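The complex appears here minus one protein chain, its other protein chains still in place.
To keep things simple, chains are lettered A, B and C as they appear, and every chain counts its residues starting from 1.
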Amino acid sequence: MTTGLGLSAAPPGERYKRLLPGAMSMRSEPVTVNVGPQHPSTHGVFRLRVTFDGEIILDVEPIFGYLHRGSEKLAEERTYTQVITLTDRLDYVASMTNNQAYVLAAEKLAGLRPPERAMYLRVIAAELQRIASHLMATGFLLNDLGAFATPLMYCFREREKILDLFEMLCGARITLSYMRVGGVFQDAPEDFWPALRKFLKEMPGYIDEYEALLVENEILVTRTRGVSVLTVDHALNASVTGPMLRASGFPWDLRVVDPYEVYDRVRFDVPVGKAGDNYDRFKIRLDEMRQSLRIVEQCVEQIEPGPVRAESPALLRPPAGDAYARIEGPKGELGFYLVSDGSIAPYRFKLRAPSFINLTVLRDLVIGWKLADMIVTLGSIDINMGEVDR
Amino acid sequence: MNAFLAGNSLMRGLYCWLAANQGNAQECSPGWQPGMAARDGLLPAGWEWLAFAVTASVAAFLVLNLFLLLAMFYTYLERRLIGRFQVRIGPNRTGPWGLLQPVADAIKLLTKESIIPDGADRWLFNLAPIAMVVTMFMVLAVLPFGEGTFIADINVGLLFLIAVTSVNALAVFMAGVASGNRYAMFGGVRAVAQLISYEVPMVLSVVGVLLLAGSLSLVDIVNAQRVPFLLLQPLGFFIFVVGASAEMNRPPFDTLEAESEIVAGYHTEYSGMKFGYFWLAEYSAVLTTSGVIATLFLNGWQGPLLPSHVWFLLKVFGLAFVFIWVRSTLPRVRIDQTMAFAWKFLLPLGLLNIFVTAAEILVLGQPQGEGRVFSTGGLWLMAGINVTVTIGSVAVFSRLVSLRTPALPVPAAHLSRVEAR
Amino acid sequence: MYGLGILSGMVVTLKNFFRKPFTVSYPEQRLPQHPRFRGEEFTWYEERCTGCASCAKFCPLGIIRIVTHPGGTTPAEGDSYAIDVFDIDIARCMFCGLCVEACPYDALFMGSGFEEAKYRRRDLVISVERLRAAEKRPSTWYRPQLEGQAYDPRRDGSLPWQKAGREPWPYHLPQRPQAEGEKTTGEGTP
Partner (left out) sequence: MIRPIPGEELARRIQDACPGAVERWAGLDLWVRPERVLEVCQHLKSDSGLGFNLLNSISAVDYVEHFEVVYHLTSTSHLHSAVLKARVFGREDPTLPSVVGLWQGADYQEREIWDLMGVRFEGHPNLKRILLWEGYPGHPLRRDYLEAPR
């Protein structure tokens, strides 16, 4: 595996001519540009040191860490409940799924089992969050494609409704802190259910609208079909998970292959792409939104009244040991590895950040393509810097 | 001098008030017959040049400032309409319905610090915005805004128009290269490639109009349109509109300043009023280009009932609405696909259009004097043929031409080694 | 053929052109706020507070500072503490609501406001005087019985503290006794 270009005394143009026979055909010098950390479409403070031959990318080195807040270190001196507030801020457009993955890990560690109703509420919240996260991803991907913020605004309009639902659930819109080890904090209020039903009724129409807006658009198709193809072998080898892996055509969804909470009681399809190009990565998110809606609908039908929180002490002291719990997050396999030494704070708190690991393939995907493609590919990976840098 | 004033109601009044005398009695004294005493102007005979200079300056001043007001209103309109397309409100804080937003913008830009980067070429850097704005305004010199309302009706009007609008490629390139910024460089280089490429199909598309009108003068072209040339030249119209949006770097061809790719492209480093000039040039380009399109293809200022100026403005703003609509819908075309679209798609279609139009003129037109005239039935037949040709050729070319370009082949050694499953 | 997909997209944007904008002009118009909204200012019932500082201990950021001295003795409740300092530094608060969850006597609630912007950081520290003087608009986060009474802090404003007492049932037990003035649960819910 080659990352970077090694040390070479040859002038840069010569070096690239040797590495990429097609490059530097004119008498020109490679240009190195820092795309980011202040750039409109790097999705946060993210830097790509890119070497160009004209518009063609010869080499990319992603550089990050600008948003590194040391969450893993901070968690070591906070109680298990307090850590939930830290997980909110990891992938800040998908707080619910972060909460969910963390409380699953802590429950595994402490040997707690949440009541049924809590699990249903968690699944409903997580699937709504997945829709919200995919809406953000789709909107920003289309914005990166140059569709002047219009699809983004449409996506935000629907995301707003989901945030309203979250406000009903837990009083916050972004940093939710809704789930607790052993359940959820509070049962849904009575006005949540009609609002959720209304949303479920409206949303498919809006997804149709997104499809009509740009899915068939010739410009979009020409720009994304066949660009930055990720093969299944490569994806698996690079630990790529989530919509990116499924877009490559591999039906790997932890909700199906390793069902947690109540996913074994709902029926849904796993959409897969064909080619693994940018178009499939864009399209698969629209398809997954529909499936998420199906899951929420079934959960609303199945949910029964009951307690929403298992009895547990206010200060949780799990027995010494370790646990790794993972869920299918909106961006891929979201895992938490917790080590307990029997005290009130986790001894080690480790996050398997899907967008961090999905970034591994960025370099291989964009070399040889053009500047504009790189931006779109980055958008299609759907990174979130809060999660990448932690 | 007389050639300039013929049919020009915008300037004649002032000119005659200043310089009416025996020599120009034909134009200046209504109801004048040979032998009658002519009206007398302020200036003595022999000072017509001064009268002409004053008249031209006043007319240019008026037109320019009215146009700037219009452009200001247009920036407001564009932001407002894009807001509505995006299901939001748009600027609504300054003044009633936010109408004073452009004024606020202008004040903001004027009071901002104008930064010149260290690595910039100061001369070129300062010159570029001026070059950009000036070329945009020069278009106004030949546009007929209404019946008899124009600054100059030169007999090579269309050629002048094309020549002047191509200068903005130079301005953009100057800005891009002089900034000493790599994003600006990308923008500048893209500008040269794209703006020059789209000149070609654009020029080819107006050849059809020329053949039909038989004149390069824009006033003559308007007068020649008994039927709007949109009907007779749908293919030319399509190519011209696409080419024009590429020339103005409007979406979907805004690759020069593609904000998601190269930050702000060629004007990345500009601030304050220098940025304001680019901004002004870009927005006013929509109005001037819409004016040109209205003149060439939509009957110009002609129209029933309403005054000619109103018709012209209506057409301009109608076209501007379409440009805004397109901007709020379409994603950006990649630069190499933009180029491929110009050379592989628009250029052959432009040639086809010229060929078809010329053939139709030969077959359907009756020779009269130097040119040919058409019967009404002939014109409708021509429109029918051309619409069919347009749809057919676009459909055929969509199948024939692929705009996709493959990636640069990358040897495996340069990428990560991937073991099979 | 090129153009058909573009046209279908343009129809969608035109359709949205005639829709009502979904954004609101903030200071004049406001989005409806759910009573559970975890707002910026805090609501504190001094009568119920014993100065145990559970909230301070549970705060993930440690932004609550409490200083007490032994207060009076009432025959029914025994010794109590009087609060000297109750500083909440909302400049660093992330409104997670863990302090509210921790309070064993239901003396502290999240508020409902969100317009606490100040020019100086030190103005963002809510002191005990401000807490005493503040209008009581508790969020129903952690107040299921308020929820049941359809209490809306933005509409109903102040609330007598007796009504904000801890609900009479342990929240984790499956059987939930009927709280006073509460609607039956399960009605209309799945």
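Criterion: a contact is a pair of C-beta atoms (placed from the backbone, for glycine too) under 8 Å apart; a residue touches a chain by one contact, two chains touch by 3 or more.
As the structure is a prediction and not an experimental result, all values here were calculated from the model.
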Touching the absent chain when the full complex is considered, from A:29, A:202, A:258 or A:304: A:258
Omitted-chain contact residue, chosen from A:145, A:165, A:203 or A:359: A:359
Identified contact with the non-displayed chain, of A:92, A:206 or A:337: A:337
Residues of subunit A in contact with the chain not shown: 1-4, 64-65, 68, 70, 72-73, 234, 236-241, 250, 252, 257-259, 322, 324, 326, 333, 335, 337, 339, 347-348, 350, 352, 356-357, 359-361, 389-390
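Keep in mind that, in the parts below, only the chains that are shown with their structure count from here on.
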Touch-based graph of the chains, sorted into line, ring, star, complete or other: complete
Pair with more cross-chain C-beta pairs in contact, given A-C and B-C: A-C
Central chain (distance from its CA mean to the mean of all protein CA atoms): A
Averaged-CA centre spacing for the pair subunit B and subunit A, given as whole angstrom: 45
Between subunit C and subunit A, distance of the C-alpha-averaged centres to the nearest whole Å: 30
Residues of subunit A engaged with two or more neighbouring chains: 150, 154, 157, 213-214, 217, 219-220
Interface hub residues of subunit C, defined as touching at least two other chains: 2-3, 6, 9, 12-13, 16, 22
Subunit A-touching residues of subunit B, taken from the complex the two chains share: 82, 85-88, 182-183, 185-186, 189, 251-252, 254-255, 258-263, 327-337, 403-404, 406-411, 413-421
Parts of subunit C lying in touch with subunit B, wherever the complex brings them together: 1-3, 6, 9-10, 12-14, 16-17, 19-23, 25
Touching residues on subunit A, where the partner in the complex is subunit B: 1-3, 19-23, 31, 33, 39-41, 53-56, 142-150, 153-154, 157, 213-214, 217, 219-220, 222-223, 225-227, 231-234, 236-238, 361, 363-364, 367-373, 375
